[in-house]
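Missing here: one protein chain of the complex. Every other protein chain is in place.
Right after this comes subunit A.
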Amino acid sequence: MAPSVNYHCPCLSSAATPPPPNLPSSSYSFHPLHTLYFCEECDAVRCNRCVSVEVSGYYCPNCLFEVPSASVRAEKNRCARNCFQCPHCRNTLSVVPSDPPDAGDLTSSTIQIGSIGEPPFFLYCNYCRWDSAEVGITFEKPTGLALQLQKTEDSAPDSLEFERLKEHFEPFLRASSLSASTSHLPSTSHAPHTHTNPITAAASSALARDIPGVGKYNPSLGRSGGPGGGGGRSGRDRTANKDEMPEYRSRVQIGGAGSGGDEDADLMRHLEVPAEIARLEQRWVSSWATSLQSKHLKPLRIPLHSKPTKRCPSCRHILIKPEQKAQSVKYKIKLVAANYLPAITAHLPHAQIPKRPVALKSSVTSSTGPPAAEEDTAEPTMVAGKTYPFQLALTNPLYDPIHVRLAVQRAPLPPQLQSQDTAGTTDKEKEKTRRPPFAVSLPTSAFPIAAFAEAWEYEDEEELFDEDGGLVDKSSPAKDRAGKGKTKTVGVLEKKANCTVVGGEVVIGREGRGDVKFNMLVSYTYRSDDPAPSDGGEGDVEPRSPTAPKAAPEMKTFSFFTVVDLGVIVPKDETKVE
């Protein structure tokens, strides 16, 4: 697995610091940069888990028809035109005419999709060859299929039964709401939020409470037999209908429909091929007892998609606004974090040894003492008890140069232990887990990243960048690397255009295991000249000095957390060194 850098969005917890990266839940707080947004008003990162989403338009993903929101509701978020899905493989179905009676196969297939064809049209799946004639669905015209199917859907048994249920309950509710409004006392006592004297409430509710077996006197219900009727009748009748609810008579009784009963059990008992039974996903949306068999599945209308508008959850400013047209993939407003935060990529040089085997590798391995065996382990893993360099490449998206400072977040436990310590003290498992399995060192001082500019502007600036380094490093890596050796793995390694590569080092404890994953605070200082980047100063000679021509009030700092995941530690006993 390649090393990754994800960015923190603080929406999940109120704490300012991100959760420790070794918790599994922390993965929900970190996101890849390209999924994040940036609110300029709040000056904060927003993620897909916290932005509020509104629908700015609906469209069918198949025919790309924009559906007005008024009809979305009536069509139940489905395409109301000719778009259907195969119930078996979810492929899009196409409308085909019946075979003309006697024409040659060749000619009929060429004109099949077109308008000519024999009247009984049906839906056909090009992938699994299912066609809707199998379930008895054919069409007279090749257009407006959904409309033709609508009639059967409207008279679907579940919706009819549902309406009947509503009619069944409405008189009852009407009666009870009437009684509640006329007789004031019981209703107020039962409504949980009316403030009455608790004593009267208690008394009235005690009076009004239902005694099992004794029907409540309720004149508005027109209870047959009246108030005295309950006691006088035979035992069976008395208990038959105690809840004062008239018996509901189903339109279609499940006893008659038979699904799920003995017939289906018989079908299952003599089943030969499991595929004859529809899968769970194919059945679970249907609320009506239907056949188990997959050959009875009906074509599905294609669900609509929406074009969402995304807003900052706190200031309501729009972060994402797509263009209205379904065919367009552009945005009217697009405030993505990638335009504001430096992009960071991580990689492990030792993992890339096989790719570029020349000078770099040899210099690294010779200079740093321990990793002599490193050449053997070509795979990008890290062995416990060793030290590895890693590189972070930061790319500046801003039109201004920035100064970046990196800091590893201190773990809540005593951090930064040397590997010797861990090895010395740990015999018990507890101790091992308590020790941080690795320690990370990063350049502590701020380093500059040049401004983003169009590609052609970089050519002649190279020297300028080289000159004004002023910091720990020179930018040509190969020369210095050999001379300075180990110190050079930590620090700025390379600067090129708006990208700066810094090196870090991770020391893995002998008993270390798990992932090398740490939180890193990135703070960058930029010159805030307000929304409009007024100066054309990409070619500015010294963009990175804090003592820039325009000084303190113009500088702004933004900090954000990232998690760097370098990979898995291979326990030491697997590959014993020396």
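Just so it is clear, a contact is a pair of C-beta atoms (placed from the backbone, for glycine too) under 8 Å apart; a residue touches a chain by one contact, two chains touch by 3 or more; residues count from 1.
Basically, contacts and distances are computed from a predicted model.
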item: Listed names "Chromatin accessibility complex protein 1", "Actin-like ATPase domain-containing protein", "Vacuolar fusion protein MON1" or "pyridoxal 5'-phosphate synthase (glutamine hydrolyzing)", matching UniProt entry of the absent chain; value: "Actin-like ATPase domain-containing protein"
item: Residue in contact with the excluded chain [from A:L267, A:L300 or A:A407]; value: A:L267
item: Where the unshown chain meets subunit A, residue by residue; value: 10-17, 19, 23-25, 28, 42, 44, 49-50, 52-55, 58, 69-70, 72-74, 76-77, 156-159, 161-163, 165-166, 168-171, 173-174, 176-180, 186-187, 189-193, 198-199, 201-203, 205-206, 209-210, 212-213, 236, 239-240, 242-245, 248-265, 267-275, 277-280, 284-290, 292, 304-306, 308, 313-314
